[in-house]
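For this depiction, one protein chain was excluded, whereas all remaining protein chains were kept in their positions.
Showing chain A:
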Amino acid sequence: MKTYQADEKGYYGEFGGAFIPEMLYPNTEELRQNYIRIMQEPSFKEEFDQLLKDYVGRPTPLYFADRLSKKYNTKIYLKREDLCHTGAHKVNNTIGQILMAKKLGKNRIIAETGAGQHGVATATVCALMGIECIVYMGEIDIARQAPNVARMKMLGAEVRPALSGSRTLKDATNEAIRDWINNPVDTHYIIGSVVGPHPYPDMVARFQSVISEEIKWQLKEKEGRENPDYVVACVGGGSNAAGAYYHYLDNPDVGIIAVEAAGKGIDTGESAATSALGKVGIIHGSKTLLMQTDDGQITEPYSISAGLDYPGVGPMHANLFASGRGEFISITDEDAMNAGLLLCKTEGIIPAIESSHALAILEHRKFKPEDVVVINLSGRGDKDLNNYIEFFNL
């Protein structure tokens, strides 16, 4: 049977793999040999499930958005990842990886962060476990995301500025990888998305798969069926999307819709729509679609949403795009902001700007009245208030 999951070597179709310097081979190999076995250990599962329940607040509700459904004349459910502890789905992965790090005997955690959401989620679980935490963040991002820098510091993490290259997320990721090269024995690297060398994309997808696992039984309760007609998520690196699609990937009855950030417009040069603008290449150890020059230099993307401006996309999503299994739509800053404000006014929920991109497809794509559409509301908008204030002159 054709599958859209990773194969044993970490390939999704032609995408994925582990294109890493030899210095990283022992680290990733240790993880590759152990991650599935550890995840299947009863003691691991028990602790993971219990923390997701008591600490993260899972299961998150699958909420029927009545007024939004009426407006768009279709059945819209919102998967409320915004209600997770720390405000987004990111913590599902960091809980899983901190437990993985403990099983592997690591006592030092490193992570990269762009806007700071994954950094906060990592600092949180390190505080929870009493483990040293170092978060790499681009110098430019540190300046524009001061509240999240403060959060990480309050949680006991050290925030180290990435001073190289364009001094944003991709460079923070480079710095974290360099740290891992320099500290190969005691350190675990908690990557924040379904990117990086094998086994990261698969491991992170598995930790996030709790999202679609819950959607299945929750939808069964509400609609009498496990499968929606469509599952919709925003894609930067693509971890919330990977979690929302996971248990539906190989089910052709469920349509998969991925929403990327068009920024100011695909043709403006200020965009993060990787499927539209990217070519096959290597970024952070993974063969995938990425935005680059003709000469193979990685370029800097743009989106109003800091969580979506990654120049690549997880290999799972590259394969969903290339194979036609997924429908890829890109949404501009303006349309996303308007969709975010609309959700505030119709449902009383302030979404993260990332999630607003997913919501914006309701204006761009027709659904039938009887369609069941699940939109993954990946995060809440508290962190984005300044952007909303500026954009709408609030």
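The criterion applied here is as follows: a residue touches a chain if its C-beta (ideal position, glycine included) is under 8 Å from a C-beta of that chain, and two chains touch if they have at least 3 such contacts; residues count from 1.
One rule holds in what follows: contacts and distances are computed from a predicted model.
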Choices "Phosphonate C-P lyase system protein PhnG", "Fe-S oxidoreductase", "Tryptophan synthase alpha chain" or "Amino acid/amide ABC transporter membrane protein 1 (HAAT family)" - which one is the UniProt name of the chain not shown:
"Tryptophan synthase alpha chain"
In the whole complex, not just what's shown, which of A:Asn183, A:Ser323, A:Thr346 or A:Asn387 touches the removed chain?
A:Asn183
Looking at the whole complex, which of A:Ala18, A:Leu31, A:Ala123 or A:Ile211 touches the chain that is not displayed?
A:Ala18
Can you work out which residue in A:Ser164, A:Ser323 or A:Asn387 touches the chain that's missing from view?
A:Ser164
Applying the definition given at the start, please give the residues of chain A touching the unseen chain.
17-23, 25-26, 164-165, 170-171, 174, 177-178, 181-185, 279-285, 292, 294-299
